[in-house]
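Only a single protein chain was left out; the remaining protein chains are all shown in position.
Here is chain A:
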Amino acid sequence: MTVSRESFFGPLDDVSGDAGYTEHPQRVGFFTDTSVCIGCKACEVACKEWNLLPDDGFDLLGMSFDNTGELSANSWRHVAFIEQPAPARESSPAREAAPAREADAVDLGLPSFDLPGAGTGEETRTDFRWLMSSDVCKHCTHAGCLDVCPTGALFRTEFGTVVVQEDICNGCGYCVSGCPYGVIDRREGDGRAWKCTMCYDRLGDGLEPACAKACPTDSIQFGPLDELRERARQRVETLHERGITEARLYGEDPNDGVGGDGAFFLLLDEPEVYGLPPDPVVPTRDAGSMWSRAGVAAAAFAAAAVSVFFGRSRR
């Protein structure tokens, strides 16, 4: 184990090795392909059940189908729902065929006389789209939460993931402000910090995390990170070929501000639309410069303290 600049910023090939594991399994992660998410929230429920998470209250937030709101100490998966106008696709054959008069008509949702399943589904599409995305802790290569934790409660596992040890955490709350994604939080009434563990207990038994297991569309894919990255690249290519040019990957790039995420995403709009920061950076990037500025300030402070005792009294 060597500590170098790569330990704190930039691409890092072997995160577990850098953390001190001599022998360890491959780094694993999540690839969340939001283009196939149907918003069923099976992941949220499976996570709550497996990890025995308390409820977050039963709030109706008025945000489409989202009544969870955000990731929190008690919600380690969060499905975002975004309703937005979407331009009609040029390539859509159904749209070309549809008479203009009908396209303008208001759909009252009445039952039709067509045979169920007779159409392809294309003809029912409107100038509206619904984005859904299951968010989770990113298990960053350079994790802001882990870097700042003063007790060692947060640690890097042999799988390359980031986990809090509940028997060590003293609830100082530093990780909450250290995370550039706003993921980890302190639990009310408990005082300790909680977040997704990527089902560390299940991984140890060779099982996949509960959310990935429960996802009926394979929107959440679990596996070795290298394989997931390759699969994600192919998926984006396929979507681009099909004319879905807005498909993009988020968090897969080892050259980004956190050295790449262990949990990354395929999105259909800009990250901030899903509540994700567009270009997060681990605060540790600037640790060196911050400490040297503090050093200069400390030296000036000491110099001032000494010099005030010298010189003639001007009273």
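For the reader, a short list of remarks on this structure follows.
What we mean here is this: contacts are C-beta pairs under 8 Å (C-beta built on N, C-alpha and C of every residue); 3 or more make two chains touch, one makes a residue touch a chain; residues count from 1.
The rule we apply is simple: contacts and distances are computed from a predicted model.
Matching "Polysulfide reductase NrfD", "Putative spermidine/putrescine transport system permease protein", "Amino acid ABC transporter membrane protein 2, PAAT family" or "Cytochrome c oxidase subunit I" against the UniProt entry of the left-out chain gives the name "Polysulfide reductase NrfD".
Across the entire complex, the residue among A:170, A:217 or A:238 in touch with the chain not shown is A:170.
In the complete complex, the residue from A:82, A:137, A:163 or A:247 that touches the missing chain is A:82. Residues of chain A that touch the chain left out of the display are 8, 63, 69-70, 80, 82-87, 144, 147-153, 168-174, 176-186, 190-193, 246, 255-257, 269-270, 272-281, 283-287, 289-291, 293-302, 304-306, 308-309, 313-315.
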